[in-house]
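Shown next, in structure tokens, is the structure this report addresses.
Removed from the display is one protein chain of the complex; every other protein chain stays in position.
Right after this comes subunit A.
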């Protein structure tokens, strides 16, 4: 069955699939580092249900300001390229903001989104944020992913 990920021709990232595990890990990390508890989380520890609204913080203001503006080419217009947020086709020579993942948007469409959360609306590529706690969480997540990869390669080298 077609899903969001098929539709956008990309793989679900781990943060989506293992969201609950990530959140639990995040919660544990916060408990372990009590100096970080001022981070507004509202976790309710009533078992395994963590509250639903847990969106990553806005993109870093400096990073957003530095996003390149590119000009839409005749070829792109010919191919009917659309802004993924408003779904309008781009006009020739129109300026678009480009994210590091190469996805392009009207600036009036992408800027409000990045004020809300730090990821590309199409592929969820994450931009840096100005939130030190979130960046710390991301670093931890990255580390545990590396650890998993190391365990896996060790496992593979032992059994192959």
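Note that contacts are C-beta pairs under 8 Å (C-beta built on N, C-alpha and C of every residue); 3 or more make two chains touch, one makes a residue touch a chain; residues count from 1.
Rule of thumb we're sticking to: contacts and distances are computed from a predicted model.
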Protein that the absent chain corresponds to, by UniProt name, given "Geranylgeranyl transferase type-2 subunit beta", "Ubiquitin-conjugating enzyme E2 K-like", "D-lactate dehydrogenase (cytochrome)" or "small monomeric GTPase": "Ubiquitin-conjugating enzyme E2 K-like"
Touching the absent chain when the full complex is considered, from A:68, A:112 or A:132: A:112
Contact set of subunit A toward the excluded chain (per top definition): 1-4, 7-8, 16, 19-20, 48-49, 52-55, 84-88, 109, 112-113, 116, 119-122, 124
